[in-house]
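Apart from one protein chain that is not included, each protein chain of the complex appears where it belongs.
== chain A ==
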Amino acid sequence: MAAPAKRVEQLDRVVIRFAGDSGDGMQLTGDRFTSETAQLGNDISTLPNFPAEIRAPAGTLPGVSSFQVHFADYDILTPGDAPNVLVAMNPAALKANLADLPAGADVIVNTDEFTRRNLAKVGYAVSPLDDGSLGDYAVHPVALTSLTLGALAELGIAKKDGERAKNMFALGLLSWMYSRPFESTLRFLERKFAKRPDLVAANKAAFHAGWNYGETTEAFSVRYEIKPAKMRPGTYRNITGNQALSLGLVAAAVRSGLPLFLGAYPITPASDILHELSKHKRFGVTTMQAEDEIAAIGAALGAAYGGSLGVTTTSGPGVALKGETISLAIALELPLVIVDVQRAGPSTGMPTKTEQADLNMALFGRHGEAPLAVIAPKSPSDCFHAALEAARIALTYRTPVILLSDNYVANGSEPWLLPSVDELPDLRVEFATAPNADDGRFLPYLRDPETMARPWAVPGTPGLEHRIGGLEKADKTGDISYDPANHEFMVRTRAARIEAISVPDVDVEDPSESARVLVLGWGSTFGPIGAACRALRQRGLPVAQAHLRHLAPLPDNLGEVLKSYDKVIVPEMNLGQLANVIRARYLVDAVPFNQVSGLPFTAATLESMLEDVVKNG
């Protein structure tokens, strides 16, 4: 008998959250769903959320891992505030995520896991599936585990392996519900389990069983379609911030023609950059897993001294340890890129949660007057371009540059319009090869009149032998100097040369051209701020948005921009670090709006705050 025909509904956007135990494969399930969705041409934004514990006890609240994907037929800026669909693989996943669901949301639960023991682990006396407490939601109870095992019965697969395939059943069901193309997932399974044909077969069978379950059972009466988004023509891939940042560094090596040397010490959430770069040795990339954060930057600085593009990647606690070496790099005036993938602090804080609270440290966190350049990417794919920009500034101006990513952009993903390699910036540098003084001497601190950079004279160059170090240097000669006037001159020169770095003007987005309120953000808040501004504009409330990529030096036109609005609001995931800089530097009454929960702003939070400001001033 043919299955009853299902109704097909058109939607413009959906937010799905896959949630389960750490061992349930939710990150992988979310990744695959995202990839299928990308193939279809929807715009996407994703947000994984996982515990810091590697394997918290099974079935407990601390062990819940989730992956949220937002996709739409128009361009979107955030992973979405509230899920329309929650897939809960066990009672813990349901309990941990229920509060985020709006009324009417679809909840798909794996009933096989709703045992007395599992319910008790998370404090449910009665199953929420039975007590009417889920009345506000459209609950779809599915015996995911037993259905999966049933589908695999003929394959003779071990029960444990069969149970592990239940995430593919869930993926199959969701893929059916949202009419996703699944060929790429089948290919993925063949690659992933290339050495275990039995697991390829099991996972494929589980996927098909989930798809067919949706098609045949009456529990799911509606299928949804989301049309492709209108996106700029070109070739796209989905990419996370850490991946994009790694590729940006490789691109910087290629475009500068320099070997790339990464010194790193494993730290969440930056380690993936080390992992990724270690795979790209064919580009002349050397990665060193150092004994500590200090050695990691020390080795990178040593390599920079020798003519490499020196990079170190870390998170806040690592930057704290690297401070002395960053200060040396400032004194030596050598190029160096320091990547800080920020996480919630202080101390160990919440290593898998996001925050923007290292801005003060990046700008000011060193002994002495120790200025450097600071930039921040605004989205996952923008990490690629931010890495290139950090390398450009470092190489052109011979200075350390701190790149402030954060956990939200590092692990989140979005479609990325692949750039043409030829159009990437040309980062070629010229090493010093000959004496630069009229008397035939080599002066290691004689500056380029345009960039104020000193010559990069790498060891191995005959005739340019010289000594550099952390002691104050005499202007031009670089000899040790305790002369008061010289120190005054050098301190001011180091500050001036950072201020003189050429950075693009900040753009203001205000379609109405009549906004009186400006929202100023930096880094990863771009998405939620942008989504909130759009929502207000759609309701006829004008608001202007400006977003800073360069935090040091700040764009030349920033002061003028700030002064042309009645009100400047600065939302940040810290207690007002950029707002303080803005107030001190421009004497503008910038109003901070802060959240330090470890989670990104939701667009709704910002929309409601801004609505109040726009309406009431």
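The rule is simple: contacts are C-beta pairs under 8 Å (C-beta built on N, C-alpha and C of every residue); 3 or more make two chains touch, one makes a residue touch a chain; residues count from 1.
The rule is simple: contacts and distances are computed from a predicted model.
According to UniProt, the chain absent from the figure is "2-oxoacid:ferredoxin oxidoreductase subunit beta", selected among "2-oxoacid:ferredoxin oxidoreductase subunit beta", "FAD-linked oxidase", "Branched-chain amino acid ABC transporter permease" or "AzlD domain-containing protein". Contact with the chain not shown here comes from a single listed residue; of A:104, A:132 or A:233, that residue is A:233. From the options A:324, A:448 or A:509, the residue with contact to the chain not on display is A:324. Only one of A:184, A:451 or A:557 touches the chain withheld from this view, namely A:184. Shown as candidates are A:480, A:495 or A:584; the residue that touches the absent chain is A:480.
Checked against the full complex, the one of A:419, A:542, A:559 or A:598 touching the unshown chain is A:419.
Contact with the chain not shown here comes from a single listed residue; of A:440, A:460 or A:540, that residue is A:460. Residues of chain A that touch the chain left out of the display are 35, 38-39, 41, 184, 228, 231-239, 247, 250-251, 254, 257, 259, 261, 263, 280-286, 288, 290-292, 294-295, 298-308, 310, 324-325, 328, 332, 418-419, 421-422, 433, 458-471, 479-480.
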